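Only a single protein chain was left out; the remaining protein chains are all shown in position.
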Amino acid sequence: MAANPLRVALFVALVPAAFLLPGSSPPRLPGDHSGYAPEQPIHFSHRLHAGELSIDCRYCHFGAWESRHAGIPPASVCMNCHASVSAGFDAQMAERAAAVAESRDPRRVVSPEIAKLYAALGLDETLTQQSAPTPIPWVRVHDLPDFTWFDHRVHVARAIACETCHGPVQSMERIRQVSSLSMGWCVDCHRASAAEPGGNSAQHVSTDCSACHF
Amino acid sequence: MAAELEVLAHAPTRAPNPHAPSRPSGCAVPSEEPLIGGGKTLTQVTRDVCAPLERRPTFAWWAALCAALAMLLFGVWAVGYQTATGIGTWGLNRTVGWGFDITNFVFWVGIGHAGTLISAVLLLFRQKWRTSINRSAEAMTIFAVLCAALFPVIHMGRPWLAFWVFPYPNARGSLWINWRSALLWDVFAISTYFTISLLFWYVGLIPDLATLRDRARGWRKKLFGWLSFGWDGSGRTWSRYEMACMLLASLATPLVVSVHSVVSTDFATSVVPGWHTTVLPPYFVIGAVFSGFAMVLTLMLIARRVMRFEDYITVRHIHAMCKVLVFTGSIVGLAYATELFTAWYSGNEYEMFAFENRLHGPMAWAYWIMVSCNVFVPQLLWLRRVRGSMVAIFVISLLVNVGMWFERFVIIVVSLQRDFLPSSWSSYCPTLVEFGAMVGAFGLFFTLFLLFCRFLPMISMFEVKTVLAPAHPKEHA
Amino acid sequence: METHDDNLLLPFEDTTSSRRSFLRTVGFGIASAAMAGCSRGPVRYVVPSLAPSPEILPGRAYWIATTCGACSAGCGVLAKCRDGRPIKLEGNRAHPASLGGLCAVGQASVLSLYDSMRLDGARRGGASASFEDCDRELTRIFAELERSGGRVRLLTGSVHSPSTRAAIARFVARFADGRHVSYDPLPASATLTAYELLFGRRLLPSPQFERARTILAFDADFLGTWISPVEFGAAYTRGRELAPGAKFRHIQLESRLSLTGSRADERVLLAPWETAPALAGLCAELERLAGLPSRLAQLGATPRSERIAALAHEVWASRGASLVLCGIDELESQLLCAYANELLGNHGATLDLARPSQRRLGDERALGELAAELDAGSVDALVIAGVNPAYDLGGRLALARAKHVIVASEALDETAVAAGWVCPAPHALEAWDDGEPREGLFVLTQPTVPALRSTRSLRASLARWSGDARSDRDLVRAHWRSEIFPRSGESDFDLFFERALQAGFVELEPRARRSLAFRPDALAQLAPRAQSPAPGALALVLYAKVGLLDGRHAHNPWLQELSDPVTKIAWDNYACLAPTTAATLGIGEGDVVRVHTEQGAIELPAHLQSGQHEGVVAVALGYGRVGTGRFARVGPHWLDAQPTVASDGVVGVHAGPLVVWGSAGRSFAGAPARLDRLARNVSLACTQDYHSLELPAALASHGHEVRDAVRSTSHAEHAADPHAVARSKHPVADQDLWPDDHRGERRWGMTIDLARCTGCSACVIACQAENNVPVVGKDEVLRHREMSWIRIDRYYQGEGEELRTLHQPMLCQHCAHAPCESVCPVLATVHSAEGLNQQIYNRCVGTRYCSNTCPYKVRRFNWFDYPHEDALANQALNPDVTVRSRGVMEKCSFCVQRIQEAKARASVEGRALADGDVQLACQQSCPANAIVFGDLENPSSRVSASASDPRAYTLLEELNVQPSIRYLAHVHSGRSTKKESGHGG
Partner (left out) sequence: MKRRHLASFDDEHALLGAIARCRAAQLDVVEAWSPHPVHGLDAQLGIPRSRLPMLAFAGGATGLVLGTVFQYWSSAVDWPIDVGGKPFDSLPAFMPVMFELTVLCAGLTTVFALLARSRLWPGKVVRAHPGVTDDRFVLAAVPRDPTLPAHEVDRMLLAAGAERAWEETIP
């Protein structure tokens, strides 16, 4: 009889423990993929581009202003700069110094990552077409279920900063999902905005199901 | 009476217990024949009831079990196939969205009702004759509700998401459930009903489990010891125990009424002509009691023969149940009449048509099967000669089950088949897979019931003991 | 779905597999995720295009103005494109002929573009070969023939493309004995000949329906299949608009119930053999009224003379504003028809001779001659383009006898399989082309997608074989520069052509011609003819069916599953018999019968068709096509699934062999036929089991014999009391049980004008294309599991000539007090703040409770996972709409994706949503503009205006579910019948 309450206590204790078991990560609700930061085919650094060089988001993700999808920039957009910029500043300097030391013309330095970009476009280091271009298979990070429709246009038009959902991208070496992107997460924001005063009917923030599901 | 004699003649003669002082049996109710035949002593009761559990199972039992398992397997295949392929494997269509699935659901819920009624309502009314049958009736209830609960799950297009009908906190914001849906009321009604019935049944079992424990040895002693919660039959426990039973009974009584009322709201709260009527809740409840008693009767008639319980389930019990059958059957008839009257009196063209369609429409045969089996057939029990033959009673009880199944079929399918817009009128023809699910449910029910007869006391020993005739005060030397 | 928007270069497979697998596993996914804390689904890739094209932005739609190539009508369309491919065709509002409508066939033609069985690359002797080799060889052969003066024949359908005609002319001119023969699978050759005889010019006058007050149509199905249904439908409804005082009368004289007949104010049943005499009688009466000496005395007695006389008086009363049309392609009838119009002074008034239609140019006589030449084996080279003679002409042409046969067809059809060379033709949506459907109206066709198949148009092929290697585009441009641009009187060709491309058409003054004089002497040659077929025999009528037409679209599953607007049967053709005839012959619905004529016999199931002439058996053309065998595996596969195709492996039966070949050409109506009932029975996939608003007599309680779902009234009664028709039998208390505190600032609503709706079913296919509605196959349709979100209910009233047909488009009514919503346990269908009845697929668990309680039965359940294996066909899916998985409910969403798109655009432009910003697929496609959509809360919206029409009523008002759809009662100008549904009971 004395053993009984102990047994009960043990049982009660085990239930939450069972939840903690899989993986060391703290328990998350289903559908919450925050923290997902997969290896990408090319090590593209948002920290460098959006952070240090502070290139505007819309330069590459121009879709976000006119389309539902922000879109991943076509390789041609990368080449706007990387046709000339083929390696980091330090590497260039080093090569130049080396060239001076060896009293020769500096060679073209191509960083391994940018080389991948050229390869994708079927170019060699001198940017001459070698083979047929093959598109770059970026790994999708911010991925909503197929039955959910998110429209970048509308949110951008309402001047919602990219960081609101995508987090401090300019500080990310490799892009990472910050928000849970769960339905609850969306709805909370919509509820808050719906409560906002003003906003004409075209800008009305809806919590209707059909705002996202159709 | 001729009937009893005939029955008692069937009873296997047993050597009278020498220790048992002969006592005029049936003093509990002097006027009538005894509740328990054969002048049993307490220990005889124990022995008789435990006998089927302790002797090796008979061939008949094995045969029955195999048959039941075969049916169950057929059902498992059918449900498996349907879940993997789609509801399209059923005969449903854009107009008739429910067919065998919900028909069987309502049917099984109905079957369940007799158990609770016997154990709860008759307990409250101090009906002593219930003691011999309440245990198995309750078991029947639980198994029936189990079968019933199957159908709402498998009838879903995506049964693997069935858990969405429960209000649990979720990452959807939180998106709760629609408390206005009668289907949701079902979820709560059925689960509550199942839980309460299960508790009631198990609490009732505890003293008998203790008896088994004390008779058994080896692993069975351990098992029953574990199951009997360390029951020792002390006076204090008994008094609390009886109080608890009374409480459960008084809770179960309104519950049993509520459950089928709620089930009926699935139909009553919707706009479909033939469904949308206020008579449905009482109509469903009485129908449930009716079908339930029929099922109890069916099972008891088999059990008393196969398991030699003629002394415990006596002709008196059978007749008591027959009376209930006649009574409830007549009320069901009244309900059918009311339904027709309401439709006619409403002057609502759609209502009127719905019932015209039931009476003379393409599926009128179903309606007339239902009426003849539920209203006319039970009336035969007024006749002494019919009551006299256990075979006749057995057949009648079976017919009532059939009739009640068709009642649900008529309400669901025939109403849906032709509603408002003639362009959408359609028909319904079940497929093999649907029959599979139905047969499977029966398989499950009988499997469970057979295992129950084999491993648990089918008659509540301690309750029977209370209704045994008390001994005379003995002289002491 | 999200993924494949972003990439144009992924192999097609990916687009679907990810979605399908996801939807299938979503449930288990969530469950397992719950187990494992959080595990991510399969890795998905985003593959951007290498170089973005300026107008193609992933996820953003853009429209390209072009021309529908589904038939020769040449309706203007705007192709809605996404990510570099067309996903939907919408009518071009600015187009002078089609005025923004687009028929079912046109809507479906986008699916044909993604037909994986279309030809890819040239074929030589039954094996695939390169275009180069074929061209080299053919160039040589034609050069040879040019020298040797061999006999070269070019067999096409009606070609109204100016550039192609020029190319053909140039090509044919090369040869001493070169000739271009054209025929129409559904000919109007006799009409052309009639006008040639009477006016001295082969032309097909364009009827001006909007000017007509009285229309007499003899077997002319101008709303369904005749020449240019969209244009005619639009004009017809405008003509019938309820202008005060204007009394529009449409009398259909026909042998079978056609879609057009189903809309007529009055029907007269005329057997085919009675048509010409009746027309003669009509003309004779008109002559009398006109006080002219009778030219038609020699023609015998008039059938139904008093009725015809009455009609003559009626049409005479509105002379100059009337139309007499005849759809039977027989010279005699056509001469009389033309004469009648002449007598009525309709030429130049309601029949435009200055801008004749060019949609039918075929010449049956020339075809006959070609047949003779082929039989004689004297044809050296035969080029066949745009037609399928081996099928159309029931194998009547001895194609094998020609030395060289070159075929330009889209698919490996009956003709192409036999041909020596096949130079596949492109689909209209991936090609350059032009056209002149009626004189002076020039239309342009431009590619909406990079060619999916290696094909070449006839124009380019002919040029190539004559050593001209220019591309299609250049050829068209060149022709426009030299021939059309000069007529425009503009200065800058590039500007002119650009504008033409942008608009999709240009309208120019037709070439000035000397005015046509009526030469009645041709009428003298009219001779009396046999009155009726041999006693006991029936007259066979071969007709074209809405959707299938002549069978050129038989490979299109949408059209095969479209239930016929009149019979409501999908997936089959059948022998239509009047119920009385069937009874006397002891034939029941679906009994297989053998139809014998002198031409041969075919076996097909019988269908009992109300409102048909008792002496007629009618069979639809266009079935039994080679290649429909592909539908053997359409629909779900499970243990009790029945195949869609018949035992012979194709859908339906080819009735072509029964066409009668006369000296004047083919005749489709009137051949005497015998019927034998066979022991077999085939169940026809009819989407409707019960065909009347009148309840079965045995079950109807007194005073409630008729349901008033579709309300109609006669002009007279409507004039007397405009509100009578909409008045409800059961007035509803406007008091609710509970306060309705859900009024949003907007309520989307719709009105459907039953007086305009012709039942043409364009909306049905438009919806299917817009909302990814799956095709389920014959077996599922038989089980009443068709998936269409919008259906057209068809009810009959009366029988025979008195038969009145009612069409009612039926879709989700978006009830404010929706019964379906309160019963869903998981909140999968709830109401939006804008009055939409939302169905959330991903929340649905599939109890079907909502469907049971829906009084309109418009909800559709996904009984299975319907096949989406054809990766190419999946490209026609609308990326803005979820493809529903098994076990969920679906229904009309009021095209919520379009509403959201419109709102998004408005919000980007920083303006409020304006009335008319949202156009639903069904509304857009409707040639008759019967559907109006908008905000009911906004009093100034078009929908509010039309909802306040006295004819407006809500369906099943007595249930007080408060639908958002109002129907406007039909007003006809026929005799008012007792059982008028408006006053049922």
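By written order: A, B and C. Residues from 1 in each chain.
Please note the rule applied: contacts are C-beta pairs under 8 Å (C-beta built on N, C-alpha and C of every residue); 3 or more make two chains touch, one makes a residue touch a chain.
It should be emphasised that the depicted structure is a prediction, and the values quoted were computed from it without experimental measurement.
Visitor: Based on the whole complex, identify which of C:C81, C:V830, C:A873 or C:C926 touches the chain you can't see.
Guide: If we include the chain that is not displayed, C:V830 is the one touching it.
Visitor: Among B:S119, B:T211 or B:S291, choose the residue that contacts the chain missing from this document, as touch is defined above.
Guide: Of all options in B:S119, B:T211 or B:S291, contact with the hidden chain holds for B:T211.
Visitor: Quick one: say which of C:D472, C:E770, C:E821 or C:D865 touches the chain that got left out.
Guide: Counting the whole complex, the residue in contact with the absent chain is C:E821.
Visitor: Looking at B:W62, B:F125 or B:F229, which makes contact with the chain not pictured?
Guide: B:F229
Visitor: Considering the complete complex, identify which of B:Q127, B:S174, B:T278 or B:S389 is in touch with the unshown chain.
Guide: Candidates B:Q127, B:S174, B:T278 or B:S389; residue touching the omitted chain: B:S174.
Visitor: Please identify, in ascending order, the residues of chain B that touch the omitted chain?
Guide: Residues in contact with the chain left out: 41-43, 46, 167, 173-180, 184-185, 188-189, 192, 195-196, 199-200, 203, 206-207, 210-211, 213-215, 225-227, 229-244, 247-248, 251-252, 254-255, 258, 262, 265, 461-463, 465-466, 470-474, 476.
Visitor: Contact with the hidden chain only, please: which chain C residues?
Guide: Residues touching the hidden chain, for chain C, are 738-742, 816-822, 824, 827, 830-833, 962.
We adopt the following convention: only the chains that are shown with their structure count from here on.
Visitor: Compute the distance, rounded to whole Å, between the mean C-alpha positions of chain A and chain C.
Guide: 48
Visitor: Taking each residue of chain B in turn, which ones touch at least two of the other chains?
Guide: 175
Visitor: At least two partner chains per residue is the criterion; list those residues in chain A.
Guide: Answer for chain A, listing residues that touch two or more other chains: 29-32.
Visitor: Across the complex, what residues on chain C touch chain B?
Guide: 27-28, 30-31, 636, 638-640, 688-693, 695, 698-701, 703-704, 707, 709, 780, 783-786, 791, 793-795, 808, 810, 819, 822-827, 830, 843-849, 851-853, 855-857, 859-865, 886-889, 956, 959, 961, 985
Visitor: Contact residues on chain B for chain A in the complex?
Guide: It comes out as residues 170-175.
Visitor: Which bits of chain A are touching chain C when the two form their complex?
Guide: Per the touch definition, chain A meets chain C at residues 19, 22-23, 25, 27-33, 36, 38, 63, 66-69, 71-77, 120-121, 133, 135-140, 143-149, 151, 153-154, 157-158, 200-204, 206, 208-211, 213-214.
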